[in-house]
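This part shows chain A:
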Amino acid sequence: MQNAGFIFASYVLTIGAILLFAVVTLRRAKESAKLVEDKNKPWI
Partner candidate 1 sequence: MPSEKVVDFKDVVIVYDNFPAVAGATFSVDKGEIVLLQGPNGAGKTTLLRACAGLLPIARGTANVLGCDLSTNRVAVRSRVGLLGHANGLFQDLTVLENMLFWSRLVGATRQDVDQAMIAMGISGRLGETQVAKLSAGQRRRCALASLIVRRAQLWLLDEPHAGLDTQGRDELDRTLRAARDSGATVIFASHEIERARSLATRSLMVTTGMVKPA
Partner candidate 2 sequence: MNQTPRSRVVSAVLTKDLRIEARSRVVTNQVLPFAGLIMIMFAFALDNDDVLQRVAGGLIWLATIFSLFVIVQRSFAIDTSDSALDSLRVAGIDLSAVFLGKAIALTLQLIALDVVLIAAAFLLYQVQVSAAGLVLLVTCVICATTGLGFVGTLYGGLTAGTTGRETLLPLLLLPVVAPVLIAATRATEAAFGSGGAATSEGWAWVGLLTIFAAVFGIGGSLAFGPLIDE
Partner candidate 3 sequence: MKASQVNTGVSLKMSQSSQKFSSTGTQATRVIGVLAIVVMAWVVISGLVFTPADVVQGESVRIMYVHVPSAWIAYLAFIVTAIASSFYIFAKRHSLGFDRVAGASAEVGVMFMAITLITGSLWGRLTWGEFWQWDPRLTTTAFLFVTYIGYLAVRRLDGSIEQRARRSGVIALLAVLEIPLVHFSVVFWRSLHQRATILDPNGDVKMDGLMLFTLFSGVVAFTLVFAWLVLHRQRTMLLSDLSNERGLDNAILARQSENASN
């Protein structure tokens, strides 16, 4: 059924895009966090 494919695709795309954004952000954060001292991280 074509409908199911389209509906499924829209859910996968949405959640996939969010996860991709999150993973890329966290990975970049981890890399730069090593170079920065904790006292410069106001959220800690």
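Candidate entries met the following condition: all candidates are chains of the complex that A comes from, given by their letters.
Quick note on the criterion: a contact is a pair of C-beta atoms (placed from the backbone, for glycine too) under 8 Å apart; a residue touches a chain by one contact, two chains touch by 3 or more; residues count from 1.
It should be emphasised that the depicted structure is a prediction, and the values quoted were computed from it without experimental measurement.
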item	value
Interface partner of chain A in the complex, by touch - 1, 2 or 3	3
Touch list for chain A against partner candidate 3, complex	2-4, 6-7, 9-11, 13-15, 17-18, 21-22, 25-26, 28-30, 32-38, 40-41, 43-44
